[in-house]
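Only a single protein chain was left out; the remaining protein chains are all shown in position.
Order as written gives the chain letters A, B and C; numbering starts at 1 within each chain.
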Amino acid sequence: MYKIGIIGDGYTAAELLRLLAGHDELQAVMISSTENIGKNIGDVYPHLRAYYNLVCQPTDLEQIKKSCEAVFLALPHGLSVPMVKDLFGAGIKCVDLGADFRLQDVNTYQKYYETRHEAPEMLAQAVYGLPELNREAIKTSQIVANPGCFPTSAILPIAPLLEAGLIEHQGIIIDSKSGVSGAGKALKASSHFCEVNEGFKAYGLGTHRHGPEIAQELSRAAGEKVEMIFTPHLVPMNRGILTTCYLRLRPGQKAAQVREVLLEKYQAELFVQVLEEGVTPNTKWVYGTNFLYIGIYADDDTGNVILVSALDNLCKGASGQAIQNMNLMLGLEESQGLRGLGIYP
Amino acid sequence: MYKIGIIGDGYTAAELLRLLAGHDELQAVMISSTENIGKNIGDVYPHLRAYYNLVCQPTDLEQIKKSCEAVFLALPHGLSVPMVKDLFGAGIKCVDLGADFRLQDVNTYQKYYETRHEAPEMLAQAVYGLPELNREAIKTSQIVANPGCFPTSAILPIAPLLEAGLIEHQGIIIDSKSGVSGAGKALKASSHFCEVNEGFKAYGLGTHRHGPEIAQELSRAAGEKVEMIFTPHLVPMNRGILTTCYLRLRPGQKAAQVREVLLEKYQAELFVQVLEEGVTPNTKWVYGTNFLYIGIYADDDTGNVILVSALDNLCKGASGQAIQNMNLMLGLEESQGLRGLGIYP
Amino acid sequence: MYKIGIIGDGYTAAELLRLLAGHDELQAVMISSTENIGKNIGDVYPHLRAYYNLVCQPTDLEQIKKSCEAVFLALPHGLSVPMVKDLFGAGIKCVDLGADFRLQDVNTYQKYYETRHEAPEMLAQAVYGLPELNREAIKTSQIVANPGCFPTSAILPIAPLLEAGLIEHQGIIIDSKSGVSGAGKALKASSHFCEVNEGFKAYGLGTHRHGPEIAQELSRAAGEKVEMIFTPHLVPMNRGILTTCYLRLRPGQKAAQVREVLLEKYQAELFVQVLEEGVTPNTKWVYGTNFLYIGIYADDDTGNVILVSALDNLCKGASGQAIQNMNLMLGLEESQGLRGLGIYP
Partner (left out) sequence: MYKIGIIGDGYTAAELLRLLAGHDELQAVMISSTENIGKNIGDVYPHLRAYYNLVCQPTDLEQIKKSCEAVFLALPHGLSVPMVKDLFGAGIKCVDLGADFRLQDVNTYQKYYETRHEAPEMLAQAVYGLPELNREAIKTSQIVANPGCFPTSAILPIAPLLEAGLIEHQGIIIDSKSGVSGAGKALKASSHFCEVNEGFKAYGLGTHRHGPEIAQELSRAAGEKVEMIFTPHLVPMNRGILTTCYLRLRPGQKAAQVREVLLEKYQAELFVQVLEEGVTPNTKWVYGTNFLYIGIYADDDTGNVILVSALDNLCKGASGQAIQNMNLMLGLEESQGLRGLGIYP
């Protein structure tokens, strides 16, 4: 049983605790907070009350280094950098659920996150934590940059097609729709029930921070800079991301290959399910799970390819994937703690 | 006071009655039904009970021709054709909220709606009822084909840019998101509360019937066949459509012109509001109203143009626009009965 | 056209503006704010953008006294008292949508609202603004205390039965369920979308501020202190209150009289609709309207009476009723600006 620390007490931290309660080899022994110090986590999150008796602590890295063998950081961007640096130095494995180690180009980070990166030299140590694309590197890494929720939903379906040379590198359009928990627990007008319920909107056109993250990974898969647009939208629901990707077949490529390439890539993967022809996913199908489902539409006449992916932004889009990464880093069975089925309806 | 008949008693008929209750010159004197014959409309739709004392009738065209000066048909596709033909012969003005007179090409209609068109010779009589693009023809027409909800949301923002020669005619992507009332009152698994709530999905990829309707009108604006994809999605909310349109500037055109063209086109229009730079609409802003709001993102560096439009699918997307068309056909002030403000929040 | 000022810019203020846009004799000429000073109200509330060109002002009573003939105060409790006192002195008619003038007993006010009442001597000037029960007094008043949303939903159905001596004065149970807009626009954890959506809870057991308000008015109707419990619950929806009232027939009284008394009381009232036997209301039926619907269950065998009422908390429960009161105070037709039908579905 590995002793695990969690830094942060927002929704992704709560989701880590939910999943770890069913994990046979990871035990959450510490959770740190700023607003709820001294409160039992079961009072902060009453759905956890029957299984946890953990009191929220201030973040004390010395203490964490003594009591924890690995750490999840679930913090707003900018805050993880010095902590990860310190924990890394002490040999503690870290999965950072925030954005600080995702972008390899520090200038891009500083432009989009409007903050100085305090330890750019650490970026080379961090592995981008998409296990299905990057498993071996994750296994031996000390720092995993857990991907953003939107990027996970876009990269997993598209990257194999780029790698296979099937689709054009220009004009990629990624139209994503997310539930509200992706915006976190913080109070803001845009998360007020009445401002969200019975409404639908786009936001962050051309400026959302997950744009360059997606571009980085798709370009890595393509072997050159791809040209893409990413537009997120807000859905009046708690959980779930559906991403609709518009791609174009390269000349000479066949629509049928799209399915073949994705089936081949993911046939041995538990968590990525390629759906049958004519079936596109509903985010409900993966509610509360670590699955990503992919539906495919591809048409030889027009060359159009549409991929529709669904995941749970708090699970495969955040805490579930973080545990998947941690399992790999610690040499555990990759799906430990993540085999729970989704809630439906 | 014109005497008005309504054929059909689904959600769009209910919305017609709601709006007509506040209309000074149109009076609903007849509503016909198949399932609710003999019931007072206030028992079928209790929100109408204080203002209406109308009993649902079987559809009796002879009676309608005697008692009504104009008729709204709010029926599933295929049913309107013989009725409109008969009413037209008697000189009764018709607004058909269904799909039977929207597609000028009868083969396209028969392919997408999987039914024979019983009176293709009547298609030439029908005017496509988008008042902001087609006002003069509507004024003198006897039959208005009221546009589909998705097409309204896509054509109004895009058509002026095609007319102005600003954007490419290929690779137009229309990603739409609709509330559930667009699927009507009929009972189907895909409208069951538990199947919709806390979920989000795409549907009808590459096959939705509103695709050829949009293509027809965009091609008309472009002066040649445009190439586009249309993908609808289902949002867990009652009302509202948000459409995200991905376009590309033609070489030599400037991003700033997009706003200029749309402002110029719609400056005198009450019901189409072009939003300020950096503002994209929420469907909540037009809830229960006949407005369409348009937000614009356009970027010279990449040539990308994103238009985001919002409307209420039952109002500007159906019954509100139908009344707007009827006002024009009868020579009334165009916004009569449609000036009510939206419900918020 | 009366010139009207609105002090406050929360949801009830927005609802006043929505309704006043359709009012032929009241014109909103001023809105004051603390957070949005200098912003056009159409930017704060984009659903208003086509009809208003009002810039939010700081609250300047001298200016208001010059430019307005009557004022709506839509403020958190405690803030209205000095303003109403000042405006009253200047002969300006006031409808206070807050709680400061509702409770006639200043000690009860101070206990439940945990604040000192700055002008208890003014309480005698204020009339409790339930037009259906209190119309004549409202017509001649200068200050109307607009009732709370929950109290409106409970008092209108129950008071006539108490007045008629039909029901017991003890053991009255009022179980109310409200949409989230009743909690206002302020940011609080309990209004965060994810904390509300897909959940249901009770709150304020035995302590909610609307309890003594309901007790005051029911006791007035009964002619003696009634004994009652009031429990509010939060429904994951924007608008609407459903109140379920559990009452007991007095010995010798008949179940049928319950309907008779309520029908008699409200037969001439537009805004209170007593539903047919076996029909209980849905809050959807009054969405966006000034109606209150009442359903009745009464059983001679057990003596049990259940009344179920539905209203829109922002309309009949706040701003609609406020306009109804203002119409009465100014000698206008009572339903002016309030005849719009509800949005459905």
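Operating definition for what follows: contacts are C-beta pairs under 8 Å (C-beta built on N, C-alpha and C of every residue); 3 or more make two chains touch, one makes a residue touch a chain.
Since this is a predicted model, take the numbers as computed values, not measurements.
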item	value
Shown chains touched by the chain that is not drawn here	A, B, C
Residue in contact with the excluded chain [from C:Ala119, C:Ala137 or C:Ile306]	C:Ile306
Hidden partner chain, touching residue among A:Val106, A:Ala137, A:Leu270 or A:Leu330	A:Leu270
Selected residue (touches chain absent from view) among C:Thr244, C:Gln273 or C:Thr289	C:Thr244
Residue numbers in chain C that touch the chain omitted from display	171, 173, 175, 177, 179, 194-195, 197-203, 205-206, 227, 229, 231, 233, 235-240, 242, 244, 246, 248, 280-284, 287, 295, 297, 299, 302, 304, 306, 308, 310, 345
Chain not shown, touching residues in chain B	11, 180-181, 185, 187-189, 191-198, 236-238
Residue numbers in chain A that touch the chain omitted from display	11, 14, 17-18, 21-22, 45-51, 181, 197-198, 238-239, 270, 273, 275, 279, 281-282, 284-289, 291, 293, 339-345
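The working rule: only the chains that are shown with their structure count from here on.
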item	value
CA centroid of chain A to CA centroid of chain C, Å	46
Gap in Å, rounded to a whole number, between the CA centres of chain B and chain A	39
Two or more partner chains touched - positions in chain A	194-195, 197-198, 236-238
